[in-house]
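Every protein chain of the complex appears in place save one, which is left out.
Order of writing sets the chain letters: A and B. Residues in each chain are counted from 1.
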Amino acid sequence: MSAGLSDALKIRSAALAAHYPRKQAALLPVLHAVQAELGCITPEAERDVAALLGIKPIQVREAVTFYTMFRRRPIGRYHLQVCDNLSCGLRGTGAVLEHLRRRLGIEPGQTTADGRFTLTTVECLGACENAPCLMVDFEYHGNVDPDTVDKLLDGLV
Amino acid sequence: MVKLLINGRPVEAQEGSTVLKAAQEAGIAIPHFCYHEAFPPEGSCRVCQVEIEGLPKLDLACSTIVREGLKVSTNGDRVIQARRSVLEFLLTEHPLDCPICDKAGECKLQDYCLEAGLTVNAFAESREKREKKIALGAKLLLDRERCILCSRCVRFLRQVTGTRELGLFERGVGTQIDLYEGEPVANNYSGNLVDVCPVGAITDTDFRFKTRPWFLEARPAICPLCSRGCSMWADYHPGFPRVAGTAGIYRFRPRLNPEVNGHWICDAGRYGAMALERDRLTELRWIKGPSPAELSWEKTIGRLAAELRGLKTSGAIDHAAVVLSSRLTSEELFLAKMIFHEELGAGRLVFADPPDGLADGLLLRADRTPNRLAAARLGLPFQSDPLAALESASFLWIFGADREALEPFRRLSAALASIPTKVLSAPQMTGLESAMNFLLPTASVFEKGGSFANADGWDQVFSAVHPPCGNARPEESILVDLGRALGFDPAFYAALDGPGAVARALRAAHPQFGGGR
Partner (left out) sequence: MSVDKRLLPADGETAELRRLAVYEGRGGYAVARRVLASLTPAQVLDEVKAAGLRGRGGAGFPAGLKWSFVPKGDEKPKYLCVNADEGEPGTFKDKYILGHNPHLLLEGIILACYAVGIHVAYIYIRGEYEMIARRLEEAIAEAAAAGYLGPNVFGAGFALNAFVHRGAGAYICGEETALLESLEGKRGWPRLKPPFPAVVGLFQSPTVINNVETLANLPGLIRDGAAAFIALGTPKDGGTRLFSVSGSVARPGLYELPVGTKLREIVFTHAGGMPPGRTLRAVIPGGMSSPILRADEIDVAMDFDSLAAAGSMLGSAGVIVIDAEASMLTILKKIAAFYAHESCGQCTPCRLGTSWMAKTVERLASGEGRPGDLDGLVRVASNIKGRTLCPLGDAAALPVQAVVAKFRAELEAEIERAAEGRE
């Protein structure tokens, strides 16, 4: 499997670039699309994206390493992102995080051995009305506690 | 002009200039790291904060434009405290490497901390772990612990060379400068990164651990390696009396010249210039003649003058070959023309110059000689075949100021063998030594004074950085003595007494030589 951009992705990237008077402006939207398909931003993808947007690969990597949502290495099948911020902290995120660490046997930043789950802590997700909040990939799950988290994980194939 | 007050002192500044520049021109130095004259203000180091009356917060001197009636304080309590605090922040991560850091003695961080009286570090936490010796290119090392993230290096590679080999990665305190996939900084301006780095984060391997800046004197020089003639500083160590081999030029740096090279010099010049003082010819030699102990310049010049006079009398001067170089100064070319063309009438006056190289679109020009324009102004030929001039020559004198240009001569042992008298005057070994009868050691370009006319017509006057080594002499003084010894125009040569005399004679005879800068 090529670690660069598929033809479909190249076409999509060109379409995104057309929204702006300067192609470089499409970098973040393009990187989102690339990561959705490839799982992470590979060096080959960096070169392809750079060529498409008329910039140098180094400029792509500068952005990739600045923004927390982009990653350079693949992660597990499901990305479990626990909000560690103030409001979630006041409503029990600590217990949720602790429970996940014990159940999965990993620390934040790590992936389970079977490759199913990657656990990270994240900053405020803007879901404080349903604190504590756990984001699985891009889905928000609010008002979680160790029990609801267990059910959630059990339901993930 | 705008009138303002800095520290109570009335100052006049150009409209549109910054407070920093206005202060600088009034002799008031405001500390700064990220600001560099060659780039638009960055505003990230926060060291140049000053107090402006009427404004609640401190303002950046590097980006605040002067206004009529502005009252600025660069040394009030608030400013001093703010400056100290920024330096304190830098010292939380910056290591105390001064004893082993090349930049000590010319380090802005060191200077500002000393001025601020910062001796105790209140930082009680653990530092980030960073790499200390990353090869950025053939001659560059990066020490990330020392980097203060002023981003000058990144901006240089973005705005000057456009090559962007270095980037800024990660975020927050983890931000770091790095290459992309190890692709090195490999452009012709990489040496400037060492100069723009205000601390010892980027250092030069050529200079690493060789000496200390406080032993060096910055002396002005002109680069002779292309027709741009960039202004440089030659950092010269006068030597320790009891330690051999310590005196010399340790490095070259750019010297600001808005009309010629701006703020930069190219690597070809910076590192190539260092090579001009290696493999020196230091002693006079005759292949058949007095022993070295009995040799003198007087004897040598006398001997050559006698032979040349003989050739002129016999008419064989028509086949005398003189190989000149466009690395000779305008004064030397002027004398060479007087003596060999006008007085002697030597029949084969040619130039041996290095071939053109590629211009790099910035400073480096295709013409790799510093003074071809002077040769043109003097009407000296420079498009001729120096090798053909050797064919059955009656006499040969090679001015080997540029040894690269003599490369083709090394294959001509047969042709050379048949020439009765062969003189080589050169600063460096050329590989022709064994084929010559007379070896005259000459000064390198940094051991003599004179002028070069660069391709844009600037006459750049320079002085010796240091005295010639060994028994070497500048070609100018050799030619003056030769002219005297030949005796064709005693009055002219008698007047060439004292420094600047030849230059004045040159300008009197050829007014296009403007007198330089």
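The rule we apply is simple: contacts are C-beta pairs under 8 Å (C-beta built on N, C-alpha and C of every residue); 3 or more make two chains touch, one makes a residue touch a chain.
Please read all numbers here as calculations on a predicted model, not as lab measurements.
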item: Of B:45, B:232 or B:416, the one touching the omitted chain in the full complex; value: B:45
item: Selected residue (touches chain absent from view) among B:50, B:107 or B:148; value: B:148
item: Chain B, residues in touch with the chain not shown (by the definition above); value: 41-47, 49, 57-58, 60, 63, 82, 85-86, 88-90, 92-93, 122-126, 128, 148-149, 168, 170-175
item: In chain A, positions touching the absent partner; value: 19-22, 24-29, 31-32, 53, 55, 59, 62-63, 66-70, 84-87, 89-91, 122-131, 135, 138-140
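The working rule: only the chains that are shown with their structure count from here on.
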item: Inter-centroid spacing, chain B versus chain A (mean Cα positions, whole Å); value: 52
item: In the complex with chain A, residue positions of chain B that touch it; value: 164-171, 180-181
item: Parts of chain A lying in touch with chain B, wherever the complex brings them together; value: 43, 56-59, 61-62, 65-66
